[in-house]
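Removed from the display is one protein chain of the complex; every other protein chain stays in position.
Order of writing sets the chain letters: A and B. Residues in each chain are counted from 1.
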Amino acid sequence: MAGYIARRLVWMAFLLFVITLLTFIIFSVLPAGDPAVARAGRQPSAELIATIREQLGLDKSKPTQFLNYIGDILPFVGGNGVYFGFSYQNNTEVLPEILERMPVTIFLTAGAVILWLAIGIPIGVLSAVKTGSWMDRLAMGIALVFISAPVYFLGLVVLYLFDNKIGIWKLLPGNSAYLEAGSIGEKAAALFLPWCVLAAAFAAIYARFLRGNLIDTLQEDYIRTARAKGLSERRVVFRHGVRAAITPIVTLLGLDIGLLLGGAILTETVFNIPGIGRYAYNAITVSDLPVIQGTVLFGAFFIVLMSLIVDILYAFIDPRVRY
Amino acid sequence: MPPLLEVENLQVHFETEDGLVKAVDGVSYSVDSGQTFGIVGESGSGKSVSSLTVMGLTRARNARISGSVRFNGKDLLGASEDEMRQIRGNDIAMIFQDPLSSLHPFYKVGAQIAETVRSHRDVTKAQAWDRAVEMLSLVGIPEPRRRADAYPHEFSGGMRQRAMIAMALANDPKLLIADEPTTALDVTVQAQILELIERLQSEFDTAVVVITHDLGVVAEMADEIAVMYAGRIVEKADTDTIFAAPEHPYTWGLLSSIPRLDSPRGEELVPIGGRPPSLINLPTGCSFHPRCPYVREAHKRTEPKLEPVPGRPGHEVACLLPSETRRKLWAELRQGIKPGDARSDVMEEKAL
Partner (left out) sequence: MAARSPLQLFWRRFRRDKVALAALTFIVLLILVAIFAPVIRNVLGLPDPNAGSTEALDDFGLPAGPSSEHPMGVDALGRDIMSRVLDGARVSLLVAFIGTGLSVIIGVTMGMIAGFYRGWVDTGIARTIDVLLAFPVLLLGVGLASACSGREGCLGGALQPGLTVVITIIVIGNWPYVARIIRGQVLSLREKEFVEASKSLGASNTRIIFREILPNLVAPIIVYATLFIPANILLEASLSFLGVGVQPPQASWGQMLSDASSIISSAWWFMLFPGLALLFTVLAFNLVGDGMQDALNPKSSRQR
């Protein structure tokens, strides 16, 4: 078991290195523009550009820049603490801005996760047990629609219908409501529609996925054995069936959480929620590359971290994996 | 004493988009308390489906089941699901071919055995666990307490099958159905498992139904054997008779494809030519006729019925050849005269 974890850690370190390299290439090597010019503002003089260039270390060779970059982002190497770059736009450091927005993103993610698991899993199990029934067909049909609709379309439709300022039926806090919310209660209310919209697509995916897995699992020999033992159908389906079928879902869940913690760009944009995703979107609209780079790196770290956690968790769930 | 298990004219048909699959087409047999009954046949003969149906495990929505199955006088086919659940794992238990896929990979072996105990007996977890350990010891697994804490994939093939047997017998069932219990195992281990089943059977007076494609497996164990082909029983007799005086060409085929120590040196093994028939489009008349070396015109039109052999009440055969002809043919086979061999007296009488 320890060996398994150790191997995963090494792999994770390698992955993080490659990600860092790739982000560096994408943002520092590929763009044809000159970041010093971009930072210098309007009508810069040649000297200003040169000064900035020196400040940013852009006068050094690419590999050196890369090494400096690694030094910047690692906590104990280099002199600056952890440094993700400076926003062009706001002249603020990227990392603190990201961290400041983390609580919102976490709140959004947590609510959505709970919602989609609460909806998706029971539907998946029910559909699998009653395959072919009208309930199954209806559920899977609706699920397919939610998977096919882009989340921003769902968001816009939902806002159009329910936003309490501009919607047809003014029921729920909508766009920008979070910015105006004070207490936790108001914040949660402001996040209700985004939770629903975000959860809809995921619940659909999870329901379909679980249904497929469970149907396959229920064909396995050990299910036949369980029935031959005279166990109650509920026990067979849940303790034998779902228990086995749920393992890939755990993996998927980890990856999805990792993805969302990096910022649900699309949802946060539509609902104007001040999370990491919105921060990234604002940066995209003005091509504020350091911010984008920082959020991409941050998000990527999370995903790799979650996949490591999920792998380790998997070993706890499936005894066959430990050896 | 009435038989423990009575199967009468059991039919299991599946409605599929390609047609009606007659998996089991009128099977009748009975098993007495403490007896060992062997069911032998190729894949597709219906041997497994008939037993799964006895247990009430044929759940496909397109299954049409008819006939009667009585266990200790109680009708099983008409029983409710709750009643069947009380019987499964308790009065009737079943073990399957592949013990690795038949045990849940995520639960310890001891837990799986304890689970079956607790679902039929009102005992504490500790008591159920003790019973699990006891059963593991009974089936000859060394260090049973430690082994109960292990997972199925940590066992060897033979030990896994032993564990399955332990699980099946944990509640002292009156009937054990063993579906191809040794097929997935090494040859050396096969004998051990069969021996184990025999030993446990005599210790607990359990009736056993052994399902297999290999006559050799049931040669020692079974009291009575039924040979199945294409969903029907084609021959049924006590074991000695099946081996000494079988009267169905299919049985002869099965026997001659087993290596025997007493056969003449250099004698070839004769596999049965042809392939198992489609269960949707069964051959007309006698379903074995396309592969039978002794087929006659009339056999393509008339279906044989399972009838007792004259002079031997416990021996039933479904064949259109007259009994004397069959006995002569068998005698010839014993002398090494194969079908189509010119020396055959019987074959000259063939009217084709």
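To be clear about the criterion, a contact is a pair of C-beta atoms (placed from the backbone, for glycine too) under 8 Å apart; a residue touches a chain by one contact, two chains touch by 3 or more.
These figures come from a predicted structure and were not determined experimentally.
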Next on the checklist: Need the list of shown chains touched by the one chain that isn't shown.
Outcome noted: A
Item to check | Contact partner of the left-out chain, one of A:T51, A:Q65 or A:T131 | outcome: A:T131
Next on the checklist: Given that one chain is not shown, which residue among A:L48, A:A181, A:I215 or A:I317 touches it?
Outcome noted: A:I215
Checklist outcome for this item: By the document's definition of touch, the residue of A:L74, A:V145, A:L179 or A:V321 touching the omitted chain is A:V145
Checklist entry - Footprint of the hidden chain on chain A, which residues? => result 15, 18-19, 22-23, 26-27, 30-33, 38, 131-132, 136-137, 140, 144-145, 147-150, 152-153, 156-157, 159-160, 163, 166-167, 211-213, 215-216, 258-259, 262, 265-266, 269-270, 280-281, 283-285, 287, 289, 292-293, 296, 299-300, 303-304, 307
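In the analysis below, only the chains that are shown with their structure count from here on.
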Checklist entry - Hey, how far is the Cα centre of chain A from the one of chain B, in Å? => result 55
Checklist entry - For the complex, which residues does chain B have touching chain A? => result 55, 57, 81, 84-90, 93-94, 96, 98, 101-106, 115-116, 119-120, 151, 153, 164, 167
Next on the checklist: Under the definition above, what is the set of chain A residues touching chain B in their complex?
Outcome noted: 220-222, 224-233, 235, 240, 243-244, 317-320
